[in-house]
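Structure record follows, encoded as structure tokens.
All protein chains but one are shown in place.
Per-chain residue numbering starts at 1, and chain names A and B are given in the order in which the chains are listed.
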Amino acid sequence: MWYISRATGVVALLLMTAVLLLGLLVSRQGRLPGLPKFAVTGLHRNLALIAVAFVGLHVVTAVADGYVNIPLISVIVPLSSSYERLWLALGAVSLDLSLAIIVTSLVRNRLSRKAWKAVHWLAYLSWPVAWLHSYGSASDLKGGWLFLLAIADLLVVVAAVGWRLAAAARDVPRAERVGLLMNAVHQRGRNR
Amino acid sequence: MKEKLLVNPIDCEGHGVCAELLPEMIALDEWGYPIIDGRPVPPALAKDARAAVNACPKLALRLVDADGGR
Partner (left out) sequence: MTTAIDTDLPRLLPRDGRRAQGWREHAARYDRIPYRNAAGRLIADVEASGLTGRGGAAFPTHRKLAAVLQASVRKRVRPAVVANGAESEPASDKDATLLWLAPHLVLDGLQLAAEAVGAESAVLYTHADRAGDVGGRLREALADRRDDRVPVSLAFAPPRFLAGQETALVSHLGEGPAIPTYPVPRITERGLGGAPTLVQNAETLAHLALIARYGPRWFREVGIPNDPGSHLVTVRRADGHPRVLEVPSGVGIASLVGETASIGALLLGGYHGTWVPAAKAVRLRLDNESLRSVGATVGAGILAVLPGDRCGLVESARIVRYLALESAGQCGPCLNGLPRMSAALTALARGRAPRGTRADLERWAGLVTGRGACHHPDGTARFVKSALRTFAAELERHERGQCGASNATPFLPLPQGTARTEEDWL
């Protein structure tokens, strides 16, 4: 069971990475080649649910396994386990944040836009915390190909978030969009 | 209860997911923004209409009472 816990942990991290990348794509109206637009937002949502399912498996198998003692409560309440106290705490924090994001998204139409968005942006906190939990609590990830995978995963996310920030910085504020377009279309007319 | 589709034009950013899921009632203009058929949604399309409402990344699309106001 301990093995299953570690395996599902790795899969969960990769799924969460995919969810984050897809989320970035949705926000920039990007597309997955060959797929319709609704696939991007659809996959983002569905993979998020599957990721949480894998986290659930990861957590249950870790608690159920008798090799080390992990109280069930420490899954959600950070710092309540004596085994690998800090790293498990990070896992609990990441899980709490992810649950908040998913629950608020499921009842999205009952929330104010600001409230939903504020919680959703916790994803940018939840992911690095999940990565740290993974790296810190698993000796597997500290060597061999899993180590390379972990580092590559981190680099991909950093690069993607960097790209998204750069794109947002290039966005024109609403009040200026009209002026910009006016110049463009009137210029086009003059150049004829 | 008869329902119709309504888009919040300020929240809408022209993702266009709605038009993919309900092409019978939503078309996109030349700038990517939805042109909504304002008539009540026929029962056969109700499921697709709800899917379109749920899929909008900005929650800009809504189903409202066809007889009332907003």
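Rule of thumb we're sticking to: contacts are C-beta pairs under 8 Å (C-beta built on N, C-alpha and C of every residue); 3 or more make two chains touch, one makes a residue touch a chain.
This one's a predicted model, so the numbers in the text were calculated from it and none came from an experiment.
For chain B, the residues touching the chain absent from view are 8-14, 29-33, 35, 69-70. Think of the hidden chain as still there; on chain A it touches residues 173-179, 181-182, 184-186, 188-189, 192.
Going forward, only the chains that are shown with their structure count from here on.
Residues 11, 13-17, 20-21, 55, 57, 59 of chain B are the ones touching chain A in the complex.
For chain A in complex with chain B, the touching residues are 26-27, 29, 36-38, 41-42, 108-109, 113.
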